[in-house]
Structures are given as C-alpha cells and as structure tokens.
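In this view, the complex is presented without one of its protein chains, the others remaining in place.
Now for chain A:
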Amino acid sequence: MGSEIESMAPEAAPPVTADRHNVELVVNKVPRRLEVESWVTLLDLLRDRLDLIGTKKGCDHGQCGACTVLLNGVRVNSCLTLAVMQDGAEVVTVEGLAEGERLHPLQQAFIDRDAFQCGYCTPGQLCSAVGMLDELDGAPDGDDAVRVREMMSGNVCRCGAYPQITQAVLDVLTASRGEGGAA
C-alpha cells in the first residue's frame, strides 16, 4: 500500500483580496497613470498593463537580470519591486534607449559585435550596461575588461555571448572617453 499525503497548501490562508491603488509613473518620458493591485510587480506592470514587452521575464526572482530597467537612473531588477512602491518614479526601459530611429550607441555596438543570439536577455543587458557606465566612476580602479565583466555579471546570457557583450560595452566606453566626457 502506498502512503497518502497531501500537498502543503495552507489550510488557514488569509482570504486573497486584490484592492487597487493609483500609481503614477513616467515611463520612457511618457507620464502614465494606472490603477493596479498591490501584488503587481513593476515588471508585470510594464509587460501586461503597458504592453512594453521589451523588458523580459527570465526568472521572476531577481536571479537572471533579464528584467533590468533604469529606475530613477539606477539599474534594478523590475521583478523584485512592486509597482505600487514606485509611485512617482521615472522608468526607462529598452524601448526608451533609442532617440527615435537613432539607436543608442550601446544598441548599435551590440549589433556590430553580435553581442546576442536569441536576444531574450538583450534588453536587460542593455539597460544594465547603461546603468553600469554611470557607476564606473565610483567603482574600484582596474583593467576595464575585468571591471566590465564583473559589473555585468548580474545579467545571465544562456547563449553565452559574454565576450561579445564585454567588447560592445568596452567599445562604447572607449568612444565616450575619446569624446572627453564621462560615460
């Protein structure tokens, strides 16, 4: 005879409610006013409520970086923050990196260096790279390639395009220094 067991769904789980809250966000320079349940992550808000599907879901647990966006200029995993916590914030997603038809230098460098294959981690890599270049000044000194590899290690690429990603970021870093400006 086998033994009878039960899955561990909580018997006394509190009743599930879904109250809605107002959230105002500026997403890619466009002001948005939404009414969302408190359990909606920033990631799901972007994808399911605004159809900004450029931001990807790769694990939903802050372990892969595919959902990286710029939140008030800083790179974050959008799956790890609830939308209601970000009322009033400014969000930039991959859809907001280009200036019209003109690609952001990192976007062009990714294409030129073939820094992606399936493309699914790419939006997160790009947003992460934009944020990272801003953080470089405060980071410890050292070989640029080593620093880029370390600082881009929050974004998993299963196709294994890391050498090309590093090269693309270094290209943009070098070009920005050539212009005399900070990255």
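By definition in this document, contacts are C-beta pairs under 8 Å (C-beta built on N, C-alpha and C of every residue); 3 or more make two chains touch, one makes a residue touch a chain; residues count from 1.
Here is the rule we use: contacts and distances are computed from a predicted model.
Student: I want to check something: the complex is missing a chain, and I'd like its UniProt protein name from "Xanthine dehydrogenase family protein molybdopterin-binding subunit", "Elongation factor 4", "2-oxoglutarate ferredoxin oxidoreductase subunit alpha" or "Protein-methionine-sulfoxide reductase catalytic subunit MsrP".
Tutor: "Xanthine dehydrogenase family protein molybdopterin-binding subunit"
Student: With the full complex in mind, choose from A:Glu24, A:Glu37, A:Asp87 or A:Glu135 the residue touching the hidden chain.
Tutor: Going through A:Glu24, A:Glu37, A:Asp87 or A:Glu135 one by one, A:Glu37 is the residue touching the chain not shown.
Student: Which chain A residues would touch the chain omitted from the figure, given the whole complex?
Tutor: 2-10, 13, 15-18, 37, 39-40, 44, 47-48, 51-61, 63-64, 66, 93-95, 97-98, 103, 107-108, 110-112, 114, 116-123, 126, 148-150, 152-166
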